[in-house]
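All remarks here apply to the structure that follows.
Not every chain is included here, but those present sit where they belong.
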Amino acid sequence: MAVVVRNIERPDAAVVTALGKCGVATVHEAQARTGLLATYMRPIYAGARLAAPAVTVSLPAGDNWMIHVAVEQLQRGDILVVAPTSPSTDGYFGELLATSLRSGGVVGLVLDAGVRDVRELTEMQFPVWSKAVSAQGTIKEMIGSVNVPIVCAGALVNPGDVIVVDDDGVCVVRREAAADVLDKARDRLAKEEETRARLAAGELSLDIYGMRERLAAKGLKYV
Amino acid sequence: MAVVVRNIERPDAAVVTALGKCGVATVHEAQARTGLLATYMRPIYAGARLAAPAVTVSLPAGDNWMIHVAVEQLQRGDILVVAPTSPSTDGYFGELLATSLRSGGVVGLVLDAGVRDVRELTEMQFPVWSKAVSAQGTIKEMIGSVNVPIVCAGALVNPGDVIVVDDDGVCVVRREAAADVLDKARDRLAKEEETRARLAAGELSLDIYGMRERLAAKGLKYV
Amino acid sequence: MAVVVRNIERPDAAVVTALGKCGVATVHEAQARTGLLATYMRPIYAGARLAAPAVTVSLPAGDNWMIHVAVEQLQRGDILVVAPTSPSTDGYFGELLATSLRSGGVVGLVLDAGVRDVRELTEMQFPVWSKAVSAQGTIKEMIGSVNVPIVCAGALVNPGDVIVVDDDGVCVVRREAAADVLDKARDRLAKEEETRARLAAGELSLDIYGMRERLAAKGLKYV
């Protein structure tokens, strides 16, 4: 039951980088409003914005042993995605593990639990999205799995899926769909560019999108 | 049932501006500790502090269509106040709508739900007080109302009421009471000025307010 | 029942200062993962990091009178620790009380309730760890106690215990154990120093801690 999957497929690196530039809200819309993790997942500091392939960890509540195991499976450019098997706010991750991940080129952490050493992590600019900040220590007694599908903060994450993160939260894109989602995200951004200019110039979205007739048909009254 | 009220009365602009300078805590106290919205309403970035007349929106959960309708009803200096009719953390508002509001001189948003594009909103310095940050997209299918009385984060807000916001949260002042509340807030600030100086000089509030006798009467013992 | 204890024993000042430099996570681990307050206790601004002896206050929900009483009992270098006797998010503390505490050399506040004037407190750099930010005013009608043992955010705090605070939260160290905990914290920091260098150089914690054999014994499979 407890396994470490060594070889996972990763998405095209250029697609991943480009998705990171689109941002969470755009990517989420581009894939038909799916893939968002729960809104309690917040960054420990503002401003980080990126995408990366997921290496996943499933571990018991209160035990961070499998994160140590996962370090070896992470490659340069990956992001670590961790979920305990029952709810926990304990602090599974801190500055020492971040040092280890950074040394291997890992770009961030998504953790459905607590994180500690947030001052040091902020100084290092090692980005973390988590459910809580907590100094509560964990043990190293129970094994779990690395690179199996997990549910993290209410969303299914497979190893190799693209994780998009920014100040709005976390969104997951299936590996196989990444290129297609990127196309749709770029279309969306292009359209928004134009809309933004018209809105800035004072046009109303009611007019740009031609909404007035449909509103009237729905029965909206002006008094 | 679904109506847009075009003409609302707004409070005196000078009074509104002055209330913004008093801040939420002082205004809340000045009107006998009333009007505060729920403490889960937090600013997306620190430092904004203002007051403005409310244009109100009541809309269905998960549907932001009425915000587009409201844009047309907002005037320079107004603040938009939005409440869904059942609880929701979805992201009803982002950078495009903010661009539109800013273009019309609207000064901020109070939203009993989620907001997205917080990085861009912060860069624009468009202030938002909300229950959540969420990229979750909304639909444009159901109508609601603009400029009707709403309950937002536990407080009744009428169109034209003064919304006072700062890092402490959100407070609503009835339009008719605004001038009177401002007077009381200024009295309070004046008194605090004096108290502050005495406290900074090392006097105790026990002595400044003459509390020792009443504490003893209540039965407080020193051991 | 309602008493103010005037004389409390305080821990050695040098030990206290040194504990503050170790930080919350290290101190919590050094005392066998005990003493942490609930994770909902968050700083109003990032970056403060210190330790100080606790002066404790137990007061009724919605009433901050006893904080005024406590001011007189606080000494230079102390931290104020306040817990209401039933849950409350009201705003018991603001800039005037902070002015008074600062004038007496008090270094911070830990409050299992709400705080207000967070903008002013941030400008003053007066650090506060609290459950909520709220402008909701409190009354001065009911008495409580100063310098009695209290439960604050799920942890027992005795007057004179050491309170360690930073961006990770709040940890309490028994006064009698402070020197011993400091020794253990320093040992831990020394060991971490070495480990950090090895991790930064690319060694794996699996190897540094020799975990591979025990993982295999637990049944972990690599596939």
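Order of writing sets the chain letters: A, B and C. Residues in each chain are counted from 1.
Please note the rule applied: contacts are C-beta pairs under 8 Å (C-beta built on N, C-alpha and C of every residue); 3 or more make two chains touch, one makes a residue touch a chain.
As the structure is a prediction and not an experimental result, all values here were calculated from the model.
Student: All chains share one sequence and 3 are in place; how many are there in total?
Tutor: 6
Assume only the chains that are shown with their structure count from here on.
Student: Could you classify the chain A-chain B contact as same or different, where same means more than half of all interface residue numbers appear on both copies?
Tutor: different
Student: Quote the value, from 0 to 180 degrees and to the nearest 5, of the angle by which the CA atoms of chain B must be rotated to coincide with those of chain C.
Tutor: 120
Student: Compute the distance, rounded to whole Å, between the mean C-alpha positions of chain A and chain B.
Tutor: Roughly 31 Å separates the two chain centres.
Student: Could you tell me which residues belong to chain A and also touch two or more other chains?
Tutor: none
Student: Flag every residue of chain C that touches chain A in the complex, lowest number first.
Tutor: Touching chain A: residues 23-25, 28-29, 33, 36, 39, 42, 46-47, 49, 166-169, 171, 192, 195-196, 199-202, 204-206, 209, 211, 215, 218-223 of chain C.
Student: Applying the document's contact rule, which stretches of chain B touch chain A when the two form their complex?
Tutor: Against chain A, the touching part of chain B is residues 2-6, 65, 68-69, 71-72, 89, 91, 94-97, 99-100, 102-104, 114, 116-119, 122, 132-137, 140, 142-143.
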